[in-house]
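A single protein chain has been omitted; all remaining protein chains appear in their positions.
Naming follows writing order (A and B), and every chain is counted from residue 1.
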Amino acid sequence: MNNISVDINHLKKGEVNLGTSIMAVTFKDGVILGADSRTTTGSYIANRVTDKLTQIHDTIWCCRSGSAADTQAVADMVKHYLELYEAQHQQPPSTHTAASVFQEICYTNKDNLTAGIIVAGYDKKTGKGEVISVPLGGSMHKQEYAIAGSGSTFIYGYCDENYKKDMTQEETIQFMRYSLGQAIKWDGSSGGVIRMAVLTARGVERLIFYPEDYQKQ
Amino acid sequence: MPGLAFDNYQRNNYLTTKGYGSPTATSTGTTIVGCKFNGGVVIAADTRATSGDIVADKNCEKLHRLAPQIWCAGAGTAADTEMVTQLIGSNLELHSLHLNRKPRVVTAMTMLKQHLYKYQGHIGAYLIVAGTDPTGAHLFSIHAHGSTDVGQYQSLGSGSLAAMAVLESEWNEKLTKEEAMKLCSDAIEAGIWNDLGSGSNVDLCVMEVGQDAVLYRNYLTPNVREAKTRSYKFGRGTTAVLRESIYSLVEVQEEIVSFKSAAEAIEVDA
């Protein structure tokens, strides 16, 4: 274009960001998602009680990080796709299917998206929880647990050392509450309350932990 | 082609980096808020419109009607909040005619966010959407890039920090309608007094479940212009006439042309 090349790949001005701490952990009875609740525009906290855990299907949820607008739009699209999937195939989509749709959208639009997503779901057929992370470039990684967002850098070591296979629900909540508590403590872009979603055979259970709950212990 | 053209987007960005700024749109340096109460929701806005550091309108309207019971307060680019609000309001009416149902607040919010997301922030509309529908009272905020938030109370615009300070300190879970109205107008007043971009009056709209929305245009007018105590009119003859000279710049000439001879020359009968 007129030999003028301009880098337009910078962060969109004034965009709302989810400087974030998010994680999802499989355990004995299923999977638990967790997130902080801070949304920022520059140095201003646009929302201190955000819900970054979004339902995609009956027992498939996701943790969103990156641009709020992008991740909300992508989550809405996937939600729509999975609704169609269930109608056409007369059976609910698997967590893997949900993650695949996320991956397809995030990869094909990678130049225009700032979205890091962790997909987690409980599968009735296998009775197991599953965690698949879809980071920035649009790749797809099945994991036993996943952490992401700006705050996650501070808790890689802790999580690696303290995650155990097949923990109980109580152990897992404890583990996540402390991990996210530390992430919030050291990351300026994370904060507010800790929200969780517990996905098991019993369905979905929402939890909330206030600063006074997670700061001590 | 209808819609926005982005042909010069890259060039304009390039020129901006070279120091040639692009023209600015009238921006509603604004304070807008919304707050839920038991059985309904209130939104409010100031009435100052600015263009640069000039007050363009002292009593503009920032509260827009999307549907009879869904209203929307707008901050950001004045033209964009106005147009996007009219467009979605129109589509929302068609939608409710199509379904033969009252429109829902989430529907309005979803239509707005999808429209704004499509334009990737180029439509500079920051909105607080509120209203009542068969599912109850709702309050959302929408940013220009298409992200949305849910909450019991919201504030947006350049005065949102001042307003949020009031909301955060005064809000409680058991507000009555009157208390919510007071809280919202107090929050807007904080913007009017403490934010340079906000000023003049407070507009307010109350939406109660199962009732018509009520718009209080100029709910507060804390900036009524005082009558001038003195007259600044100059009396006739205040300015002395020192010299008078009159020039005739046009010369008028009259010449009478007769067409009679030409008309006679035409042979009518063969």
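Quick note on the criterion: contacts are C-beta pairs under 8 Å (C-beta built on N, C-alpha and C of every residue); 3 or more make two chains touch, one makes a residue touch a chain.
As a working rule, contacts and distances are computed from a predicted model.
The chain absent from the displayed complex carries the UniProt protein name "Proteasome subunit alpha type", chosen from "Proteasome subunit alpha type", "N-terminal nucleophile aminohydrolase", "Insulin-induced gene protein" or "AAA+ ATPase domain-containing protein". Put simply, the missing chain touches A once the whole complex is considered.
Although one chain is not drawn, the whole complex shows that of A:Ala46, A:Ala75, A:Val101 or A:Ile147 it is A:Val101 that touches it. Subunit A meets the missing chain through residues 81, 85, 88-90, 96-97, 100-101, 103-104, 140.
Just so we're on the same page, only the chains that are shown with their structure count from here on.
Partner subunit B is touched in their complex by these residues of subunit A: 1-2, 4, 6, 8, 12-16, 39, 41, 44, 46-47, 49-51, 67-69, 72-73, 112. Subunit B makes touch with subunit A in their complex at residues 9-11, 13-14, 17, 113-114, 117, 120-121, 143-151, 161.
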